[in-house]
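Here the complex is missing a single protein chain, while all its other protein chains stay put.
Chains: A, B and C, in written order; residue numbering restarts at 1 for each.
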């Protein structure tokens, strides 16, 4: 049994990690940290878990790295990098759910997050934790940067075609629709029920911090620089993330050919479901699961390929993907603890 | 491995049964029936299950009772009783999710459902499948009548006090709030999104068909006739059922005494969580689980006891309770396949 | 044209007042205060009003009472009473939307709000602003205490029967279901989208601060002391307040008799709609309007009368009722500016 701790256990991704870990066959729960709630029982802050965990929340200290085999960091952006170097010295493996180790270039980090990276030397060592793309490197990594929810949906939607000659990378538009839980559990005006309900709006177009992460990974796949227009939108729902990705084709494309390409690309993947030809990905069909559903369409009148992908932003977009990464890092069955069908309706 | 079939597999309770059964360690899935969709693959009608089941839907025939160990009937009210006698002769055990075998008196059936019962002789033999109350009889039953969602919430809320001298059974008011999925998957005007969203209303006060079921079970517990005012309400949410039960006390009650009474009553129950004193049951904290959360309050100014209970209407209110019953009938661990924490948020 | 100012213009009730006042034929908007946003344009905080108002928010000062004919106070509880005496001296009429002047007894105020009233001498002078009950006094009042949303729904539901001999006031249970906007616009964990969505729960049973207000007014109508069990619940919707009120009848009641009683009682009221016999009040049918819909039911098996009432909590439960009061205070048509049908769906 691996001993697993969570830093930031009382946010939505922390609670989701706990929900999955209590049923994982190969792990036991170590310490749970939450600086602002230290001293409380976890169930005071996460009543859904009553009867499953019964631990007192503690503050995060560097010793956390010595007392567990795997440590999940579910901390705010720019917080993780303050702790990671010392924690790694403790010997544990780390899955960091923040953005801090996702970009390979310290310069990109500085320009998109407007603060210098505190330990750029670790960026080379960190592996981008999208198993469908980087499975091998994850298996041997000590530090995995768990992808953002938007990048997970966008990269999986486009990965099968980035290396295709007909796909023009200069024409990529990624229009994403996220449930409110993607904004985390901290209080804000825009995520109050009465402001978010019956409300659909875009935000951060052309400047959202997930942009460089998408471009980095699509660029690796295309083996060339890729720039995308990325438009995130907030949806009046709790969970779910739909990505509608557009790319122009330099030649006429048949839907059946395109569909086969996707099926081939993901044929060995347990957690990607390529829908039947003509099918549209729907957030309601993946809720509570680690699945990414993918639907492929061709607008033949305009030679444009449209791919829709649906994930649960707290699962494949965060916590269940983090556990998928942990499984790989520990040499376990990649699907251990993640074999649950979606909750519908 | 027990072989388990489902009649009515494409409604919400049918899909929920499937979701749970595919992960149940002791069963294999038998045939799935859905008359209106016979010939289709189950995943055309339940896309969330893609990758988990891959069966062709068939029509329900009497032979279904021979080809499985347990048969779940997720059929409309008054439909089950047309099939049950023949199906039982096939030798299988049956968990019927309809109302057809819940009332012990054929006369009650006739007067509340306005149609005579087709096989009243089976009513004695059928066991009311609320494990917290009838565990022993369920273990040896061949036919279990799975409780309605409203009765499950109401009976569990009041069971601990029905036999108390201070509780005046003539004063019981049960105000229940159900998510829309309780109305099933068939089309209706009132369950269209635009009619149900931002809408809260009562319906069927004093005449809802779950009333006699609640009265029968509370009466058994009180060992006297009990009549309740039952007011169901439809809520703008998918899952969840909150019951607010009111009963007058003939003497002053301390909340702490009352709370202890509840804790004692349910101390051996895995799936009932009595909240801390002062806690309120919340549907959001039980979603996707087999839990019934219970909060107890005393309005000391009025000597009135108020109990709130929360369940997931498709789980403890239907499908997971059906599996709990199946586990008991098969002599398995009562919690097999049901050990999942709630999904929050 | 009367000049009308609003203190606390950027909360939900403040914005709703503005939405109604800009179309009111007999008023012009005076100053808008919002201490925390002073200096900003109102449309920065209320973008829906762009093109309708274009004022800079200011701080509330005692002078506000001199510069307008009517002042609406949409301030937090216990804040109003700090300002009211000075403001009244300015000569304006005041409609206070807080609880501060609703209770006639300073002692009740102290015990329910746990702070002494700062100007108890004003309590006699203040009129409880429920026009259907206190129209005459409102017309001559300088200070009107606008009722709470819960009390409005509860009192209108029970007013027609409080003086009836058959109605046993010791048996009143009021089970209320409110949209989230009832909690106001300030940030809180429980009103975050992901916590309130798909969540139904009670809170404050037996101790909610609207209780004494309900009891005071029902007691006046019954001409005797009345105590109720009041159970507020939070619903996953933005607007709407459904009240389900229960009262025991000491004699058999026919629904038709009861229905006539309600129709008679409200026959001259423009803003109360007594539904057809058998009808249930529904929040979706009053949204955006000043209506209170009322449905009456009898549980003949238990001699219990059940009344459901539906209001829009921000309208008849707050801002449109405040304008109804203003109209009366100014001698205008009571319905001026309020003649809008509900928004459905």
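What we mean here is this: contacts are C-beta pairs under 8 Å (C-beta built on N, C-alpha and C of every residue); 3 or more make two chains touch, one makes a residue touch a chain.
Bear in mind the structure is a predicted one, so any value in this text is a computation, not a measurement.
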item: Hidden-chain contact residue, picked from the options A:82, A:209 or A:227; value: A:227
item: Omitted-chain contact residue, chosen from B:154, B:180 or B:258; value: B:180
item: Sites on chain A contacted by the missing partner chain, in the whole complex; value: 170-171, 173, 175, 177, 179, 194-195, 197-203, 205-206, 227-229, 231, 233, 235-240, 242, 244, 246, 248, 280-284, 287, 295, 297-302, 304, 306, 308, 310, 345
item: Those residues of chain B which, in the complete complex, touch the missing chain; value: 12, 180-181, 185, 187-189, 191-198, 236-238
item: Residues of chain C (touch criterion as defined above) contacting the omitted chain; value: 12, 15, 18-19, 22-23, 46-52, 181, 198, 238-239, 273, 275, 279, 282, 284-289, 291, 293, 339-345
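The rule is simple: only the chains that are shown with their structure count from here on.
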item: By count of C-beta pairs in contact, the leading pair of chains; value: B-C
item: Whole-Å separation of chain centres (CA-atom averages), chain B against chain C; value: 38
item: Mean-CA-position distance for chain C and chain A (Å); value: 45
item: Euclidean distance of C-alpha centroids - chain A vs chain B, Å; value: 36
item: Set of chain A residues in contact with two or more other chains; value: 12, 181, 198, 238
